[in-house]
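One protein chain is absent from this view; the other protein chains keep their places.
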Amino acid sequence: MSLTHLGIPVDQNTEFETVIGLEVHVQLATNSKQFSTARARLEAGKSVTDEAVNSNTTPVCAGHPGTLPALNKTAVEYAIRTGLATDCKINLKSIFARKHYFYPDLPKGYQISQFDLPICEHGHLDVELGETGEVTKRIGITRIHMEEDAGKNVHMSGFSLVNLNRAGVPLVEVVSEPDMRSPAEAGAYLRKLYAIVTCLGVCDGNLQEGNFRCDANVSIRPKGAKGFGTRAEIKNVNSFRFVEKAIEFEVERQRQVILSGDKVIQETRLYDSQKNQTFSMRTKEEAEDYRYFPDPDLPPLVISQATVDAIKAALPELPDQKRDRYIKDYGLSRYDAGALSSTQSLGQFFELAVKLSGTELAKSLANLLIGEAARLINDAGIEIQDSKFEPKAFADLVKAIADKTISVTAAKQIITILYTEGGDVGSIIDREGLKQVSDLSLLEPIIEQIIAANPKQLEDYRSGKDKLLGFFVGQAMKATQGKANPALLQELVTKKLKG
Amino acid sequence: MSNTKTIREIHDAFDAGITNPLALTQAFYSKIDQSKHNAFITLCKDRALKQAEQLTQDLKSKHGGKVPRGTHPLYGIPLGIKDVLTMDGVRTTAASKMLDNYISPYTATAVQKLENAGAISLGKLNMDEFAMGSSNENSAYGNVLHPTHPDRVPGGSSGGSGTAVAADLCVAALGTDTGGSIRLPASFCGIVGMKPTYGRISRYGQIAFASSLDQIGPMTKSVEDAALLTQVMSGVDMYDSTTADQPVEDWVKVVRDTAANPSPQGMRIGVPKEYFIDGIDSEVRQAIEDTIEKLKAQGAEIVPVSLPHTEYAVATYYVVAVSEASSNLSRYDGVRFGVRPKAAMEAGSPAEFYKKVRANFGAEVKRRIILGTFALSSGYYDAYYRKAGQVRRLMRNDFEAAFKNVDVIVSPVAPTTAFKIGEKAKNPLQMYLTDIFTIPASMAGLPAMSVPVAKDHQGLSIGMHLIAPRFKEGVLLKAATIVERISS
Partner (left out) sequence: MIEVNEGLIRKVAELSRLELNEQEIQEYVKSIGDILKHVDQLSQVNTDGIEPMVYGVDDTLRLRPDEVIEFGTDEHGKPKVLSSAPEVMDDGYKVPQIIG
């Protein structure tokens, strides 16, 4: 018995290609909601769970009889910014439509969205792939449309409680072309889009609070096939890593389905990050018929070219532009420059620190920020400006490394201290005794002592086992409790061994 | 108080100390209590009497006994409010069981503007459920009786408003008009009804039936009162994106200036041949033709015009209106407001929950939801919703062509006078055809009025329908004033 997929014979050895399209819901960082005057945005540092239930609602976003929508001006501007930053065509006329379905978190029984004529279309963004980000791939953006968020149902035992604080929060939905071919490409696309919307200031970028949520359309096909396989939509994943893992799982699941002779069915699936698997959402009782039609309460949105031009002129430097500037001005590698420009806050921090340290130490700064500092911050899920890190401390650190006051190892240790308690770098070096030893009168006797204590190794070294240099340097470093200036130590040990 | 008192006459009586807002309000309540018309669904006596007391006190203490007409043109005037308009803290049902217990948390912009101008809201007037009907037989709170002929309907959907004004249960009332819901009951009840241009008056707080057609308007005892109420309610509202940025004129002055010299000299009046068809009651036809003759005799230029798509009006309307209605009524899901029957709590599926809740809708409302859902559903959208929108555009083009040659268009409001209760209730299509003359102006968004011109042999009122170009309320009111004068 032979199996086929898209008319092509398949078996265990068939190489499949993954096809991914992403729909990202970006919550816009406006003060009020899309169509109502209710508060839309959390106060800094607050969580949705801190908000009193249903406190940020008006009769409009609660869908009371007689209420009407009135579109938020800033939301329109933010949507246009997003479109311009992704090279979209801005439609000077766009239309709002009603999308109907019944669900308790959808107050009006319809969501106001855009259907036939969205505000932005036909854009793209470039993502960097590979270890060092040297390969660039262009991912198409089909459309960006404006819509309103739904509320939230909190499930209790035997009943649910509906909270409409989120209902009506402005969203743009960024719909990509099915241009991605691997989970890594999907991850790179999401990170780039995230970098853009946070850099534009249109999104607060808090992933935990659902500011940036992703639905992934995933299908597979035998490599070389022209058509698309049936796709599954994985809903509402709000971490980049989980999107990659969910797609990985889904691709393998679909491969197994096909190889077992079954058909992949078009369905909505959810990702369980604990179990690392996707599972089918409860089956729909009937096929959805959203009955889209133009919302008669909202005449066409017409924007002048002058408005678009003004918004364009006021766009901040975008991540790609910033990356190129870092390469040019500071001589950073493409990878380092890309990492520093990936979030608004990290780039800002870097630039402030560079001002204090001087451009010649930019590379060293980049290394510390991307390495140790970024790891601590990412693990905590916070932004660098919300940490105890100060640009001045990092400038002091790279200066201390440069003038050989401390070693890079010591610098990493200091970063950990700065992360937990902040403080002045000089005082920490003193307090922790991290100053590098470069004093010959201190180092030479130690080295001599070690050589004297290891005659066998000395003999082997002198008979050609060069590798033993490391042994002696290591012993000497240990004897100085790691404080010896490593370059100087190596030089001295070599000299002494050669006798 | 005589039942012909207009706002101006009442203000004169306040000035003269003959009556005051409190006494007037109490007098209306005692009439309402005795009335058998079933015109009101909810009275807000405490709220109204408190307001009336304050206004009465202020009249003496703050205004030296003289009505502050400049700042408060509706000072102490008791009004009835159609129960499709929200008032903070007052039950608002839209005559539906669905909203039997609904206390709105906010006030409609139009009502707020009237109250800011000094008006007193007596209560909420009966109507067809969600404003869907032409006879007021579709109310969950029972029929409204015709003001003078209790075996007949007052017209709909603003039937409570029509009867309440005609039977003098309030000075004036607010109605809403989607396809004729102000003009038809005004004609049947023998009062003045005005539907301003779509976009004139904010719909914020008007429970939606068909959003692209719905418009609030006054139902009054005189054209001048209609002008005054419209003037107070008009203007841009931040909460309604479809309110038009058009200047609000002093229409009361237009009416008074015209009344001082009510001549139609130089006025070009269009008479559409498509509105004088077989099937019009002969007395209705005669009354309208007589009025046209009088206008001509006094110097108006009568111009035959053609509105060729009139025959498609009802078909077009019943696709557009029900499509929008099916969407607007999606919000009645028993989650955030409204009546949730016990059966819903025992539902075994989400669909069943919603169905048990939505069983609160009456038969006509359900019919229209089904029709509208059908017209918007996949596979039928182009043939129904989209097609109707195109014909609607053609209907509007007809009017624009006609208004190149005329200032106003006149016609009967309806083919007949008030019909008997139950006469058309069994045949929805026949009922829909009652609105054949009022629908086209609604479809085109035009301002239109009904002015009583005669009575038939049974004493039933006949109204003349006047239609003007968009935002030409001044022209409309001028013509209406002349018609009012030559008919009295």
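The first chain written gets the first letter, and so on, giving A and B; residue counts start at 1 in each chain.
What we mean here is this: contacts are C-beta pairs under 8 Å (C-beta built on N, C-alpha and C of every residue); 3 or more make two chains touch, one makes a residue touch a chain.
In this text, all values refer to a predicted model and were calculated from it rather than measured experimentally.
When the full complex is taken into account, the listed residue touching the unshown chain is A:D289, out of A:D289, A:D324 or A:D460. Here the missing chain is touched by one residue of A:P9, A:G130, A:G201 or A:P300, and it is A:P300. Contact with the omitted chain, checked across A:G66, A:G83 or A:P104, is made by A:P104. Of the listed positions A:V10, A:V26, A:L42 or A:A70, the one in contact with the omitted chain in the full complex is A:A70. Looking at A:G45, A:G158, A:G224 or A:G433, the residue that reaches the missing chain in the full complex is A:G158. Against the chain not displayed here, chain B makes contact via residues 101-106, 198-199, 211-213, 215, 236, 238, 241-242, 244-245, 309, 311-312, 314-316, 318-319, 326, 333-340, 344-345, 347-356, 358-359, 361, 363, 366-367, 369-371, 373-374, 377, 380, 383-384, 386-394, 396, 427-429, 432, 443, 445.
Residues 30-32, 37-40, 52-59, 62, 64, 70-76, 93, 102-104, 153-164, 286, 289, 291, 293-294, 296, 298-302 of chain A touch the missing chain (whole complex, contact as defined above).
Keep this in mind: only the chains that are shown with their structure count from here on.
Distance between chain A and chain B, defined via averaged C-alpha coordinates, is recorded as 56 Å.
Considering their complex, residues 85-86, 92, 94, 99, 102, 104-106, 108, 203-208, 210-212, 238-242, 323-324, 326-327, 329-333, 335-337, 349-351, 354, 373, 376-378, 381, 385 of chain B touch chain A. Of all residues in chain A, only 59-60, 62-71, 98, 100, 102-104, 107-110, 162, 164, 285, 289, 291, 293, 295-299 touch chain B in the complex they form.
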